[in-house]
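Only a single protein chain was left out; the remaining protein chains are all shown in position.
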Amino acid sequence: MNAVPQDTALRTLSYAEAIREAMAIAMEADPAVILMGEDIGVYGGAFQVTLDLVDRFGPDRVMDTPISELGGAGVAVGAALTGLKPIFEFQFSDFAMLAMEQIVNQAAKLRYMLGGEASVPVVFRLPSGSGTGAAAQHSQSIEAWFGHVPGLKVLQPSTPADAKGMLLAALADPDPVMIFEHKLLYKMKGPVPAGHHLTPIGKAAVRREGSDLTIVAGSIMVHRALEAAGRLATEGISAEVVDLRSIRPIDHETILASVRKTGRLMVVYEGVKAFGVGAEISALVAESDAFDFLDAPILRLGAADAPVPYNPDLERASVPQVDSIESAARRLARREV
Amino acid sequence: MTASDTKMTDNRPFAIRAYTPDELRGALKRMYLIRRFEEGAEDSYMRGLIHGTMHLSIGQEASAVATCMELTDDDKITSTHRGHGHCIAKGADVGRMFAEFFGKETGYCHGRGGSMHIADVKTGNLGANGIVGGGLPIAVGAALSAKRLGKSDVTVCFFGDGANNEGAFHESLNMASVWKLPVVFVCENNQYGMSTSIRRSTAVARISDRAAAYSMPGVTVDGNDFSAVAEAVHLANARARAGDGPSLVENLTYRWRGHSKSDRNRYRTKEEIEMWMGQDPITRFRTELIAHGITDEAGADAIEAAAVADMEAGIAFAKASPAPDVSEVTRYVYAEV
Partner (left out) sequence: MPTEVILPKVDMDMTHGTLAVWHAGDGEIVAKGAPLFDIETDKAAMEVEAPATGRLTGIAAKPGEKVAVGTVVALIYAEGEVPGSAPAAPAATVPVPDHRADRVPSIQTPAETSRAAPAPTAPGVLAKDATALRATPAARSAARKAGVLLEGITGTGPLGRIQRDDVPTGLDAGPDKPLPQSWTPQPGPLNVRSRKGSGPTLVMLHGFTADSQSWAPLEKAIGSGPALIRIDLPCHGRSPLRRITGFAGLARMMVEAFDEATRDLGMVHLLGHSLGGALAIAIADIRPRRVVGLSLIAPAGLGPEIDAATLLGITRATRTESLAPWLRRLTASPDMISDSYAEAAMRARGDGAMRAAQADMADAILTDGTQTFDVQAALHRLTAPTRIIWGRQDKIIPSRHATAQRTDAAIHLLDGAGHIPQMECPERVARVIGLGGGSPL
């Protein structure tokens, strides 16, 4: 370790620690960066992501907001419009629905409405996803909703390194960025580069190379897809796993290149299957030259057409799991669909 | 500004005491310019030269001009769908405004915004807003920026009586007060939210009564009395700049025209409209200036003629301006790199 220069050193951090490190680095480097959100101060945030930052940077820069999602998000938009770089934490991504007006009508559109004369460099952090038993209003995956909004950028880190790199990239971006963090990943550990590490926005990553089929996944589904791909490899099925990383902008080229190579595509995501990320990616392929390389129908694996249930068995069954990904991928690879 | 040390014996209106004759004549010119600008816009609209709809503030000119009397280009305003007057009062050029209304590339928003999103960021106007209450949290955010960045700027948040029943009003006033932010909430109460009267929509007699709920001063003034508005906003600005937090000023006024150009005026009587037209804020201010020797009839006529000339030059500029290139329909969605 000593031989590795400090700024590229890889340490093992959790996803939450990596996000916290990114916030601290940004706040050290730029006094315009502030944190806003409900209970992010001494409480440390509902998922402890901002723990102790208030001690380091003070309550003026780590601001507990009232339980006012619309107003709080709007204050962050207004502050971003006038020189600050706020990172606004929604306690749960579900609560962003209270602030849709400010996110969609204001943050996303101000630059355009004002003919390029305004910039809104705000970052929204949104703890997201199911698996915690929190049921219908605290477990949703609504990232695709924002994929429909020109003016926003929508990211989904799957690893601690990306969680850090995306947050720092979002802060460097002059437009509003929404980062959907998966609650079940907060404790996941992984190598994280030290220093000002940036993950490029809009670039997918091929996490595993393969030749028989392509699995495009995001967030926690990347890990489930990788596990399924590992099992399939023992049967001689070679699955390529593409980590989407960015929903908007979406990385057409990486997806299409993989489909051209394998001829089979499966999209795995935690949002409700209908009208989701899978539909967009399927349509992208169908509209592109990669269409000619498709040798089987496209498969989508998304959440059940129901709110996220409370009962743990129901909850598990409502979203793609390693087993369901594995069996669907096997059918696709064996030409059974 | 010489208001603070005026003699107790000086019974002249606040504005006459506080501002120089040049400043007062300039204010009259801006009021005429707003009136003639909106009449010119209305005429262009009826001739089919302007697309969409527009919301005219004819009859409310004193509120816009008196409120912006002491603001510099560094002070911010957030405006409303009825925002032409605010834009001119804050110093915008009517040629670029007309160009925007005509959808031209030379418009303030390069033809992307139109009447409802008219803005001039360089003079501190963060934009008219198509969402009732949309600007309230943004104004609080702008005030947060000023405080965090150590500036003495104030943000004036214009909103209408309709917005006082939006959730954003409650959240914004509460946060501004909790954080003692330099923002002045200026409610232009023109007594109707579209067709619904304030009596039928609002539980309190005066909107300024609501200030008490947020521990901030609230005052209701005759919004057609230039001096009364100027004085109330002067006090609120001083409080904001001193770091004592926000205030709520309610300017009681009336729009002569319908809500928008689609309004068939079924909810107001001709008598009511005529009564308010007898309270023309421009006539009242003109009379006041003549009475105090700031100008005379001939001088006031010359000021009005100059406003008409500006308006006509603005229309000519707009008509001669180029339209946006349709191939650039997605320009200004994101920052250009």
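Labels for the chains are A and B, by order of writing; each one numbers its residues from 1.
Assume a residue touches a chain if its C-beta (ideal position, glycine included) is under 8 Å from a C-beta of that chain, and two chains touch if they have at least 3 such contacts.
Everything quoted here is computed from the prediction, not taken from an experiment.
> Give the labels of the shown chains that the missing chain contacts, considering the complete complex.
A, B
> Could you pull out which residues of chain A are in touch with the chain that's been left out?
Within chain A, the residues touching the omitted chain are 263, 287-289, 291-296, 335-337.
> Residue by residue, what part of chain B touches the chain that was omitted?
45-49, 51-53, 103, 261-262, 264, 326-327, 329
Following the convention adopted for this analysis, only the chains that are shown with their structure count from here on.
> Distance between chain A and chain B based on Cα centroids, please, to the nearest Å.
Taking the average C-alpha coordinate of chain A and of chain B, the gap between them is 41 Å.
> Would you pull the chain B residues touching chain A in the complex into a rising list?
Per the stated touch rule, the residues are 76, 78, 107-113, 117, 119, 121-122, 126-127, 129-131, 134, 136-146, 148-149, 167-168, 170-172, 174-175, 178-179, 330-336.
> Help me check something: in the complex, which residues belonging to chain A touch chain B?
32, 34, 60-61, 63, 65-66, 68, 70-84, 86, 101-102, 105-106, 110-119, 150-151, 153, 173-175
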